[in-house]
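Excluded from the complex is one protein chain; the other protein chains are retained at their positions.
Labels run A and B following the written order; every chain starts at residue 1.
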Amino acid sequence: MATLHTVNKAGQPLELCLRALNPGDSVLLLEEGVYALYEASDVLSDLLRHIAVYVLEADVLARGMTNRDDLDIDMVDYQGFVELTVANDKVVSWF
Amino acid sequence: MSQSICIISTQAPYRGQFAREALDAALVSASYEIPTSLLLMGDGVYQILDGQSPGQLEKKKLSSLFQSLELYGIETVYVDGESLAERHLDPEQLLPLYTLLEGDAVASFLAQQDKVLSF
Partner (left out) sequence: MKYALAVYGASGTGQSSLTALSFARALLAAGHEIIRVFFYQDGVHNASSLVSPPQDEVNLPEQWQKLITEQGIDAVVCIAAALRRGVVNTEEAERYELPASNFREGYELSGLGQLLEATVEADRLVTFGD
């Protein structure tokens, strides 16, 4: 059962999400979670070795952030968010 | 209605209605005879700290609501061991109605659930 984890902050929500991940799961950073692209880039680059990480475009753009070119993170729009919820068996939200 | 629901509660008690309303959801879920589990993580572990006396806040004691879970068929509350350790809490400081999930146990526990409702 693959799970999509949404993370809306780089603090407690990201930390708790990290210990709930199973191989094959995916993580979507949204709202203030997009700050993790820089704040928690070490954590993300470790994570990317076995977990797919996505970031929500609207929240990146809104905050004057950019996706990291050096990390393999896909930027998705709301349609992509929907597709991720279809591709996984369930969704767990961390906020 | 055999699908399992896990309710994750991550907020400290007495902060608005977060913890209280998460607990209500668990009670209602169990009363619908849905297989229900409650998992405390992060600041949520403070919810079952023993000896809570919120009388001066004029609030109901959250921990006594936890004691009513059993009446609804929720016999144990799952607690993330790492969240306890990070907060320098000993398991003995908690109400004795929990099951500790250590290390990878949180991830494998969540993988078994059909639906997860976070609070």
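Operating definition for what follows: a residue touches a chain if its C-beta (ideal position, glycine included) is under 8 Å from a C-beta of that chain, and two chains touch if they have at least 3 such contacts.
Worth saying up front: this structure is predicted, and the values here are computed from it rather than measured.
Although one chain is not displayed, its contacts with chain A can still be listed: residues 6, 8, 30-32, 58-59, 77-79, 81-83, 85-86, 90-91, 93, 95. The chain not shown here touches chain B at positions 1, 3, 5, 17-18, 21, 24-25, 28-29, 31-32, 34, 115-119.
Assume only the chains that are shown with their structure count from here on.
Centroids of chain A and chain B (each the mean of its C-alpha atoms) stand 25 Å apart.
For chain B in complex with chain A, the touching residues are 8, 10, 41-43, 80, 82-83, 106-108, 110-116, 118. Within the complex formed with chain B, the chain A residues making contact are 1, 3, 12-13, 15-16, 19-22, 90-95.
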